[in-house]
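The complex appears here minus one protein chain, its other protein chains still in place.
Each chain carries a letter (A, B, C and D) given by its place in the written order, and its residues are counted from 1.
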Amino acid sequence: GETPVRGGILKFVVGSKIPSYDAHMESTFGMIHPIRPFYSLLIRVNPENPSSPTDFVCDLCEGDVPAATNNGLTYTFKIRKDVKFHDGTPLTAHDIKATFDKIIFPPEGVPSTRKAFFSSLDSTTVPDDYTLVFNMKYASGAFLPAVAAPYNFVYSKKDLDENGYAWHQKNINGTGAFTFVEHKPGAYVEGKRYENYHHEGKPYLDGFRAISAPKMAVRLQAIRGNRAAIEFRGFPPKARDDLVKALGDKIVVQESDWNCALQFLPNHRRKPFDDVRVRRALTLAVDRRAGSKYLSKIAIVKTMGGVVFPGHPLAATEEELSKIAGYWPSIEKSRAEAKRLLKEAGAEGLEFVLLNRGVDQPYRVVGTWLIDQFKKVGLKVTQNVLPSPAFYDAVRKKHDFDVTVYFNCQSIVNPLADVSAYISDDIAGNNYAGYQDRTMDKLFDQMNRASDPAEQRRIMRLYEKRALDEEALQFITLWWYKINPHRSYVKGWKIAPSHYLNQHLDNVWLDPDLM
Amino acid sequence: MTVSDVRIDPDAERAVERTPRPAALLGLIARYPLGAAGAFVVLVMIFAAVFAEAIAPYDPEDNAFEYMFTPPGAQFWLGTDDFGRDILSRIIHGARTALFVGFVAAVIGATGGLVLGVASAYFGGWFDLIIQRVMDVFMAFPLIILALAVVAVLGPGIDKVIIAITIPFIPQCARVVRSSALAIREMPYVDAARACGFSHARIILRHMVPNVMAPYLIMITAFVGQAILLEAVLAFLGLGVQEPTAAWGLMLKSGAEEYAESAPWIPIFPGLAISLAVFGFNLFGDALRDALDPKLRAQ
Amino acid sequence: MSMAGAAQDTGPGAASKVRKGEVLLQVKGLKMYFPVTEGIIFRKTVAQVKAVDGISFDIRKGETLGLVGESGCGKTTTGRCILQLERPTEGEIVFAGQNLVDLDARALRPLRRKIQVIFQDPYSSLNPRMKTGDIVAEPMYVHGLEPDATKREQRVKELFSVCGLSPNLTDRYPHEMSGGQRQRVGIARALSLNPEFIVCDEAVSALDVSIQAQVINLLEDLREEFGLTYLFIAHDLSVVRHLCHRVAVMYLGKIVELAECDELYDNPLHPYTRALLAAVPVPDPEIEAKREHQTVKGEVPSPINPPSGCVFHPRCPLAVDSCRSEIPDLRELKPGHWVACTEV
Amino acid sequence: MAKILEIENLQTQFFTSAGTVRAVDGITYTVNRGETVAIVGESGCGKSVSALSILRLIPDPPGRVVGGSIRFMGMDILALSDAEIRKVRGRRIAMVFQEPMTSLNPVLTIGRQLTETLEHHLGMAREAANARAAELLGMVGISDPERRLTQYPHHLSGGMRQRVMIAMALSCEPELIIADEPTTALDVTIQAQILELMRDLTKRLGVALIIITHNLGVVARYADRVNVMYAGKIIEQGSALQIYHQPSHPYTLGLLKSVPRLDQPRKEKLDPIQGQPPDLTRLGAGCAFRPRCRYAVERCANEIPALEPVSEGHTSACWQKDSLDQPLRDAS
Partner (left out) sequence: MYNYIIKRLILTIPTLFGAAVLVFVLMRLVPGDVCEVRMAGFGTFADPEAIEICRENLGLNDPVLVQFGQVMWGYLTLDLGVSMWTGQPIVDEIGLRFQLSLEIAILATLVAILIAIPLGTISAIKQDTWIDYVVRAFSIAGIAMPSFWLGIMIILGLLITTQALFGTPWMPPIVYVSPFEDPLGNLAQVFWPAVATGYRYSAVATRMTRSTLLEVLREDYVRTARAKGLLEKIIINRHALKNAMLPVVTIFGIEFAFLIGGLVVTEQVFNLNGLGKLFVESVLTLDFTMTQQLVMLVVVIFVFMNFLVDLLYAWLDPRIRYG
């Protein structure tokens, strides 16, 4: 309700480091947070309502986000005429086409990390300088969210033509709210206000400085010591409490469910996890309700949910969830069933190793909790925590684990794309549990092509039930929970369900009265 | 004149007098008060490690969320951690991990160094030169990458941690032992052994190795402390022993990061345990050095 | 305990008789140069310490040869070469007909038994971590002289009492003994292998006068008892006179004079030998008051860079021009009296 | 004759874990101006400790002078303050130590080590001190003294170092020099050079000298008076002639008999003192030499003999001093 004030430099801390500047190939928030403000997207999550998983607005296009026409086979975007790149080149639909062509149809040898999200797209065309058309192979609810993904920085066609596709890895020329000033590797990235920014009156800030700080404690103390005003990824609950306790109303806390599912995967290739009874016992052993209550005090997880992001219309309701194994209201009953199943499968007192990733929050904390949960049905579990590279190697390449903690952490909330991790591993790029289940594949396909949301939702329930309960393919512990305590003088920034979203900073301002 | 005429000296029969035990102990304590304090700490630690099950009031691994973050008090003397586990019990059980890692790494490292150092000094020449160069490489090599590689290649686990810690100990000890052994090699008794035609192995094992025991023992005690500390650092970097095993470095890792302020007992007590243990071993090692090294002895 | 060929008549007065005995050890043209190197991998010899520079002598069975000279003149090095602790640069060491220099380690082993050593420092010549009994027993064990443990123990006790030590001392550590006792243990160790020849490198120098006399007597007794041959290295001229049959005087790696003991002391020829004898104070104030106190000038030069010609010329009262360039040979001036000086 | 040093009943002990070492156990002697007094005795009998006690250089702990008095030129040394004793050390009483190899500081130049005393005690300026140092080096027979001043001890041979030590001792023209085994580590020819030098200089400068040695020859040649020590006590005291020609203590007698001598015909056998020197922590009630003494009688076990006159200026601490045979005199 306050009017934004112009001026000031926003300092924020970033916990991961920048690889290259080219978002089309990178995937870390470590480059999104500092680099995203230099670029614009075609469409983006509504900055005023980022917590809605379905509310997109135009950034470089005009008016509202266009709905699909031609039975969902055509999207026609009108491009703004008042946009200029930081180097002065005016932006046209050709630039956007070139951008999406790079992302979706990259030439040989050019890596594009998320082109699979656009499998429903056939081609892009530019009827005139300020119109861009996406022609679809088939209608898909997953397409628009994919376009709105924060990685889809719009580059200038001129840069791509003249300097090649690698140029953006080391150079920055966007249309975003800020222009690039300097990057001291390992230290900070600095940007200053872009005077010709296409959103009227914005940005409010004179500039920003994204300070690299890989240690959580440092990021926290930086905010406390006012060396930085905010951190965009999220703090553990205790850190929030410490800050609030120390600084009182100088701190504002924003919280949200996070579009990251913390999973645990049984290795179907290995005995006895090829036995559905054993797998079901695993999920039945886990008391998600109590976990939600207690773990949310020590880890960045909170909401109990199924395969779909809890805030999304496609997500299961509490009642629907309660019918899924592992989500039953009575934990005693669950555990009794788990023990029974184990006994039946001849796996009583089974000993195995829980593979985990060497990151504290939330992996190691939840892993430790899981072990205790398993112990309660008589399983003897030890933990094997590996540094990230070795962890990926073990899970993805070598498939060398009994049960592993895993995570599915997407940027834009796009359930239809996100749940692709549950289809057969020979089709899905990111299913590491190692099973083939053609029923799941069929359900997924139907769901993706269903144009009626209610129908989609119905199939999703079947899909979910099969994955988590009937076939007990892979499991979710809890959904992540994003906690962003920040200096109360930081205004205008709204928490989104992902730390990748809403990071263009054009709407952020600093309240001088509170500084 | 015949042999029987050679007079046997009258003093010969005088028995060697050795101070009786308890008096000797008190004497040692008076002479090395810091060392005695160190020895006490070490003994307490060993006691805790051996009888952990009997002493620890709770299971060190059981989650009890109802009690999470309980401050130190009557029920939990040192409080509980984020999982509601009793910190005292975890520290007691942690002594076992620490001592195990410490002793095994120290003994293997120091013994490896002993053998290499003595052999290197005894043979000299090219053998010495090559060993020295290889040692140089390991001395100069950053520990963390060595540890990381060992853990990554072999997988984590206490045995791998021990290997990672042991490797840098070997050259450290070899260096020290070599310099003592070089001096010993010049000793007339080694010459005497050579003049008697003893084999290399015999000269090394019987005549040189026992005489570099002092630096060896000193290195061992120093290494135990270092190993405990290194284990903690590796745990801090996420490379050591893993949850839910009770280990000090691990307790500190999460504690120091997140709960230093709101629940200070979580990081403080394991931190103290580590410091105290390393402190104890160092004090003990220092006293041992003083006692074994006549040059430093306060007369 | 018996030992073959114990010479009966080895008192000092019997020196001339000994001269006729068979030669046990012959040193011919022995040179030992230690390289002074630089660099660690690419060793380059930048200079040489001519510790022993071409000396020859022989020792007959039962004889004691004294080797005297100032510090650093190469006495110890000579001894070490004979013991094969050092491989000489040049020259031959013929022991009982075999040239030790040619032998490899294995061929040397049986001969090692026959040549033993007693060191100067009673503190460092015994392994501090071994009981003295074990120190004496070990060589016998290794050489298989007395494979049976109890017999070996018995023999250790015998050796102890031979050396004037109480057999009860076998389970003491060296540090629990006095210097004199330790030196006796060292002697017992040397005897344990029934050697024929013993190198005594300053075997009594580190001991106090009263103890020194005890050990000298012991060495004498043993020589008589077992017919031992000694190379007696020392710098105390009076001790050497007391104990030796013949004496060689070394200076800077060379033998400058070699003669029968009495001949040398009564009639020293080389200016260096004379200077040495003049420098020894006599424990009698009256005599000392009468003696003229002429000291030789200067210091011993470095063996890295020895003077040209006669090595003694810079300090020599008799030096003439030719001494500066010509290296004097060892000449036999009288029968059995050899001198390396042109001016006497 | 003016007495410059009077030591009376000096007792110095070391308190160690193995017991109390009675290193110096009540010794009394005086030193007159210009006189050379020798202290002889076996290793460990307390010679060095008695000398160090004079300058109060006994390391404390564990050692302490526990009794007696030391008067130097009328001053009570034991009562001086730290600052006062420092004015005596090096300035009025100088010391020369046994080990020339280790007694000089390896990292300071010869010049620095010489000049620091001059600057400290005599307040000389750097240049003056340097000039004087060069002069001193010349005096002790070191050639090219200016160059030597800039050299380090390791550049010098043992004999040279000992000369430097002597120059250092002489630098402030002290009244007394204590030389603790100044030549033991040196070769005979060098030893003779050094001793001659010391004697010449002390005679010329009128400095009193306490010379500690276990070489009986050296004593015979250089000492005016001799103190023979055994187990922390002086057991015989007298002029050199008296000690050598009428030894009145079995120990002195034994010492003289046990050395082979160049001035006498070769003997068949030496006649050593049997046994070992006693352990100073476990001295019994009687005479410390009794276990090794061939003249010992009943009384020796219970009563410690005191120093008593044998003849004019000659004392001995032995109950049997009058019944010793005197073979030495006859032998020569």
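Throughout what follows, contacts are C-beta pairs under 8 Å (C-beta built on N, C-alpha and C of every residue); 3 or more make two chains touch, one makes a residue touch a chain.
From a predicted model like this one, the values you see are computed outputs, not experimental measurements.
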>> In the whole complex, not just what's shown, which of A:I9, A:V57 or A:A217 touches the removed chain?
In response: A:A217
> Out of D:V31, D:M168, D:I210 or D:L270, which is the one that touches the chain we can't see?
Replying inline: D:M168
>> Take the complete complex as the reference. Which residues in subunit D touch the chain that isn't displayed?
In response: 55, 57, 61, 85-91, 94-95, 97, 99, 102-109, 116-117, 120-121, 152, 154, 165, 168
> Please identify, in ascending order, the residues of subunit B that touch the omitted chain?
Replying inline: 33-34, 133-134, 136-137, 139-146, 148-149, 152-153, 225, 229, 232-233, 236-237, 249, 252, 256-257, 260-261, 267, 271, 274-279, 282-283, 286, 289, 295-296, 298
> Footprint of the hidden chain on subunit A, which residues?
Replying inline: 13, 16-20, 25-29, 109-117, 169-170, 184-188, 209, 211-215, 217-218, 221-222, 224-228, 246-247, 260, 387-394, 396-398, 407-411, 417, 420, 429-430, 500
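Here is the rule we go by: only the chains that are shown with their structure count from here on.
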> Distance-wise, how many Å sit between the C-alpha centres of subunit B and subunit C, to the nearest whole number?
Replying inline: 47
> In subunit C, which residues are in touch with two or more of the other chains?
Replying inline: 178, 180-181, 214, 217
>> I need the residues of subunit D touching at least two other chains; which ones are they?
In response: 269, 274, 276
> For the complex, which residues does subunit D have touching subunit C?
Replying inline: 42-43, 157-160, 187-193, 195-196, 214-221, 240-241, 244-245, 254-256, 258-263, 266-274, 276-277, 332
> In their complex, what parts of subunit B are in touch with subunit A?
Replying inline: 61-63, 65, 68, 82-83, 148, 151-152, 155-157, 238-239, 242-245, 253-254, 256-263
> Which of the residues in subunit C end up touching subunit B in this complex?
Replying inline: 40-41, 80, 83-85, 108-109, 112-113, 115-117, 119-121, 124-130, 138-139, 142-143, 161-166, 168-169, 172, 176, 178, 180-181, 186, 189, 193, 214, 217-218, 221, 224-225
